[in-house]
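All protein chains but one are shown in place.
Order of writing sets the chain letters: A and B. Residues in each chain are counted from 1.
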Amino acid sequence: MKWLPTIARLALLALLVAFVTSPGWFEPLLKPLTENNAPAIYNQGSLLTLTLLHLRTVAIATLAAIVVAVGLAILVTRPFGAEFLPLSRSLVNIGQTFPPVAVLALAVPAVGFGEKPTLIALFLYGLLPIFENALTGLTTLPANVVEAARGAGMTPAQRLVKVELPLALPVMLAGVRLSVVISLATATIGSTVAAKTLGEVIIAGLLSNNLAFVLQGGLIVAAIAVLIHDGFLALERMAARRMGRER
Amino acid sequence: MIEIEGITKRYGESTVVDDVSMVIEPRSITVIVGTSGSGKTTLLRMINRLVEPTSGAIRLDGADNRSLPGYELRRSIGYVIQGHGLFPHRTVAENIATVPLLLGWDDERIRARVEELMSLFQLDPGEFSGRYPHELSGGQQQRVGVARALAAGPNVLLMDEPFGALDPIIRNKAQEDLLAIQKRLGTTIVLVTHDMEEAVHMGDRIAVMDGGRLLQYDTPDRILAHPASTFVDTLVGASEKPFRLLSLGRVGDAVEEGPAEGEPIAADASQRDALAELLWSGRPALPVRNANGRLIGKVTVDGLVRRAACPA
């Protein structure tokens, strides 16, 4: 029974790939959801292209968020930036209350329509979980391990790279996971400001009252999110198990 | 040789270490003992400059320990802490190789050194080198911690409550192992503990600290016999003194002429163990055998009791 979840995930992945590459096969399944002979498969663009664009948007925003958030977390945990630590914590708390739609909407006046406001919203919203987790990871290191690293004669930079970051890795990965899952869903809202994502399919469905569109758009995003979520969990478990911390 | 000269450490208003001076002989074990908050750990950490002193100087073999950057200094001094502080994300071999890697040794030399140390600490390299710290028992973790500290062959080993996390039986074994390894390598060890029993057992010399001050710095027998203050006396434990004194001597030094009945006791056992055996078995004397198993005489209750009396 242990391999059952793995099989289920592989099947989901296969189904997902099949759907976005050859959606025609699934037309009979979706047809009953349409009315007035409307198309059952999204016909204003390729699902594959939209999926890839969706993933690209999320990937760019998440990578930028990782670089900035981890960089900031490192900065405020060094002696030089320690002054900013309490403030950065409150800013993260405040920032998390900003609804994604509001961030998206507020970005439009600044940069116009299209992919840009979506990237900004995903980036800003993705920063917070990564920063918070990186901060947790870097401030809750086992004290005697850090002490041992100092005692062994590591320079501050060596301590950071060889001890602190590897030890904080599982917690940081959890932050990236949260961030990616939120971004995958939020990116769909980006289509309300004309970003090319899977949200386009859902919104087209809402506008033309075509449930098949809404369903396929939503399910593709959900499947991707579930797979990426589980992939990250597996990575985190691997990293944590090596350190003897069972999760 | 470690020369500590007028070392003081203040944090704001509070003085943690107050004008301590002492000289630690090479190839010896010096134990710094005191209650928590006595400043013993801070004193130790000023030797490898994990803490920078407010005033005073520390010289290692004549060279001021501030003549190198702190991290370079620390690579040349072994350091073992309570709870071992092993890197959980690195294997046993990688943990031991920490300082050699920092020093830029080549791979072959590191590999050979790691294997040598693992054998020295009774850890089979084939079995243990690829394991992670959490896969080891407490005693094994402690040994890896000491091996890691000795990896680059330092002259000086600093130990902060190194046996604190071990249960009593494993602790005794670890103490014996450390004594043997120190004898073999000739490393100068400075060890911090709150346990007077451990101090008397391990130390060539004992430094007693309280409230940041060095109260007494002497050999164990003189600390037991002539405590410099009531605090030292309390720390030693008045009711324990005769037994601690006996624990310093070996049975071989208390042998008397003549035969005795019963199972012989080894000449290198402590006199305290011998007395315990005599009292428990209710006999007045025990035969003594040397390392070759030959009987060399007896040890008696009366003889041991005389030795347990306060030396004049």
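Observations on the structure shown:
The working rule: contacts are C-beta pairs under 8 Å (C-beta built on N, C-alpha and C of every residue); 3 or more make two chains touch, one makes a residue touch a chain.
Going forward, contacts and distances are computed from a predicted model.
For the chain of the complex excluded from view, the name given in UniProt is "Osmoprotectant transport system permease protein" [choices: "RNA polymerase sigma factor, sigma-70 family", "Succinate dehydrogenase hydrophobic membrane anchor subunit", "Osmoprotectant transport system permease protein" or "Topoisomerase IV"]. Note that the absent chain touches A when the full complex is taken as a whole.
Within the whole complex, the absent chain has one touching residue among A:L13, A:L165, A:L211 or A:L235, and that is A:L211. When the missing chain is restored to the complex, the residue among A:G126, A:G153, A:G175 or A:G199 that touches it is A:G199.
Subunit A residues in contact with the hidden partner, per the touch definition given at the top, are 33, 81, 83-84, 86-87, 89-91, 93-94, 96-102, 105-106, 108-110, 181, 184-186, 188-189, 192-193, 198-199, 202-203, 205-206, 211, 214-215, 217-219, 221-222, 225-226, 229.
By our rule, only the chains that are shown with their structure count from here on.
Chain geometry summary: the mean Cα position of subunit A and that of subunit B are 52 Å apart.
Touching subunit A in their complex are the following residues of subunit B: 48, 50, 71-76, 79, 81-89, 98-99, 102, 132-135, 145, 148, 158. Those residues of subunit A that touch subunit B in the complex are listed here as 142, 144-155, 158, 163, 166-167, 169, 242-245.
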